[in-house]
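To keep things clear, I will list the structure first and then write my remarks on it.
Missing here is one protein chain; the remaining ones are kept as they sit in the complex.
In order of appearance the chains are A, B, C, D and E, and numbering begins at 1 in each one.
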């Protein structure tokens, strides 16, 4: 991979930020994980609700959903509190829908009864990549929630088909780079978020040209970077969960 | 391209629905286009506003933005009116942000002064692919608006860098297909929306696995279908605009 | 009738605009009608809902209700989208309540079970008289909906007592005129909307002095004009419905 | 006038309820009036604001506007507080628009500078006819406000062209009656609100068939009743204001 | 008690304003009281609802709750209508929560079945101390409501343990004073609201230093004033209710 320009952080083009996934950080939640991708810190909690959404009534299936929020001063300059403004922004809704879809893609919805698990992803500090940290951490929180349910006898096996994680890639100064921090992201020519499964399947891909259109070759290079990063994230998820 | 299963519409896998783009359908708007993709009908109007958003004040640059809505009975079963519910759904906001980004990607924002052009995309009838019809029609409405401005002497040249159009592709019954109608879309294993420029650059790509993850090979096949479809849409846009 | 001043449109004082009522324009609705009064175009759809409002539970009666909206660029200068503003204006609510009352006045609410029919009146283009076009078109859409229900065996007979239609009249340059377009309406001294039944009964009358009070004699002249116009509208409704 | 059936209140068909108009009931408002029509009590206050609405900037003209509300237990059974529900009902908005139009129709908007007078009409107790009591009382409050401004030297003369008052009429048990109380109103076949000037001009007329359409003859009888009642209200307004 | 500075009203430091409590002022409510503390007038109505809140279902217990509002021109300068703004202010919510807690503290919630009594406290005119007038008047309205229920046979005895009333005290010009009117309140160094029972128990105390912190000795002097004032209010409550 070319490395013409130095990245602001000094990282190589295919290098993740320091990632830490800490489980069980919340005293009350059935599952939780604090996901740190460098200075981006997202607290993910999984709440077990004994009732599935009404559209699943009688189906025998459960649901996984997500909500997302940012603390007002998680950002460089303060962002107004959505509760005070009286509504969630389009960006917030877009992100929480993405998190929910990503997790459902690896969950066996027939495997835990007519229940709902609600993932709350709250950004304590933001430095780019909050949605990818949220997905990566939510998988861990969701796993812990299912582990708790298994212990309680509510499920026989953990109904997760395979791991899922997410990472952002982008074109910055003409170079394809992995896991952009805010400074890079805000100056990027294009950025793309990838949500991949442990076996390499694509769950979601969202690519956006910020300044001008990008080529298929560039897109494939971004995907290659994502595969490398997500492989590393999967390993960290397993380590955090203490599973082989 | 494999063609194992017949499509519900009898179309071949790489065949668009009948597309019609009709310009100047609205008596008042500075530009307008009714985009029909089969039974999906989207009315796109472009409104010229003499004031750019405040964050551009003094920059000499203009802005292009979009709003999206569905008539309550544009859908198979009636959808509640967002004005009556008091808020726009996450889906609506996601789509209108996408339309705005797509159009801005091919517009020279320095080329029409500190003004704003607002694209309203209203779905009169929906049968899948409303967002891609909206983008495709909005390009035409935006072009007509700039042509009007040129005639009025407000701009010297039409500040559009190249055409942009959008199409959906998906995996249906294991087969990659182009331009899904509602029946196919709701049963698809995966679907992806592509926004491409006239020269083939990628402006936006959004792929979602509805049932299970898809592979890189499948994704590339979807992109190939999109290229074919968007080439045809570009030709229809030019014909509607009466430009070579 | 005096005809001192020419009307902006060149119409005679008691002349309707060109009116077109086209049925079954929407692929999904149980009944629909596109009502054009000159440049005013209102799309009316009737949606059959199998549940009546809760206040009718157990009464054996059904309900007819209406919603009204304007596309943002249906108007000369763009009107903000009510869904984006988060609420419907007082004018919108006033109009949709009027439409609902007008249709219920000619419907046998005991004749179609505990169901609800919801009329959506969406203004595609506005040039004055949108509420009267909406009522006139809604009658046609409602009739088509009942015809559909009859065909399905849900009702034995169409539970409409008689036709209903509406027209605006006004005093413009001292002259009483029928069916004002926007240019006349905005300069009128007074305007009145009449909702009359096929047999000439008054269902609703709303007269407003815009500049100064008007006399009883003037009011009666407006009513006379309305009777003439509504007679013509009733004939057009029958023609559109293909009934004698 | 026929008088076949006794009215619930024992009043004759053309008899108003006991009406009391008391001025200066509020310690702070520039003008105020408590209007009692039998058991309907509406508190009307006029607030002088030194700024006209922005659409009048530079016009030299002022504005008169109105707001309307009901105390939760002004009604037989409690009505939910609109502030708690977070929005004003369509009925509330319809009424406050009517009050504003009615008062503007008799005000010389060029006669008090670029100011706004805001009328607040709050229903303390409701027994039918709250909107007509609100208009009748608002005229008195507005007059008192202008009198205050005259005393302060803000206007040379009271910029009111003539008095305005309002009354409801209706068809009850087949009989045309004046000033319906709640019991009559809720059982009426039709009802109409009339807003007339002191010289007999029509400012607003709103007639609604509640059960079936009514005839022109009936409508004219209602108007005749209204003329009689409003004549009496005008006399009471003058007495309350201490003007000849 | 020191009396260094004259109060704006000429009252002595420990003197209430003229207080009037009038029962049964509302024609429809199950209980009502108009509470006047000088120029502060609060209309309190009690509405009996046959259903308790859902969290009490099956408990055999009832609930008492309160809502509070101000008429727009109850204040020196007009306050925007909360229904028009679409939400209740923090102050409004704080006050209505306080009223509800205060009344529940003296009500035997097991003594009137699974019902709810809703107190509406609407400020007709405000001159300081609206929340204390609201609590004092609400007790009377609630008592009247229970008396009505007893008469109807819905309760055997009035389920009120003892009276409750409230008063404000404050430090003004360095002097501790009772029952502040607006002029004093807005210039006070500190103010405190006390809610006490007939037997002298403390139900609520809310003290706030407006300019600088106050001492424990000052706080105790305020409490002493409150005891004197509330003793007088209890006597007036009994007189209004016609109980010994």
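Assorted remarks:
Keep in mind that, in the parts below, a residue touches a chain if its C-beta (ideal position, glycine included) is under 8 Å from a C-beta of that chain, and two chains touch if they have at least 3 such contacts.
None of these values were measured; they are calculated from a predicted model.
Counting contacts over the entire complex, the absent chain touches A, E. Listed residues A:14, A:120, A:204 or A:221: the one in touch with the omitted chain is A:120. Contact with the omitted chain, checked across A:67, A:183 or A:216, is made by A:67.
Within the complete assembly, residues 26-29, 32, 39, 43, 45, 47, 49, 67, 69, 71-78, 81-88, 92, 118, 120, 122, 124-125, 127 of subunit A touch the chain that is not shown. Although one chain is hidden here, its contacts on subunit E can still be listed: residues 87-91, 93-94, 96-97, 101, 105, 192, 196-197, 199-209, 212-216, 219, 223.
To be clear about the criterion, only the chains that are shown with their structure count from here on.
Listed by label, the chains touching subunit D and subunit E alike form an empty list. Legend note: the chain whose CA centroid lies nearest the centroid of all displayed protein CA atoms is C. One inter-chain figure worth recording: subunit B and subunit E are separated by 60 Å, centre to centre, where each centre is the mean of the chain's CA atoms. Inter-chain centre distance (subunit B to subunit C, centres taken as mean C-alpha positions): 33 Å. We define each chain's centre as the mean of its Cα atoms; on that basis subunit C and subunit D are separated by 28 Å. Contact with two or more other chains is made by residues 87 of subunit A.
In terms of inter-chain touching, the protein chains here are arranged end to end in an open line. The list of touching chain pairs reads A-B, B-C, C-D, D-E.
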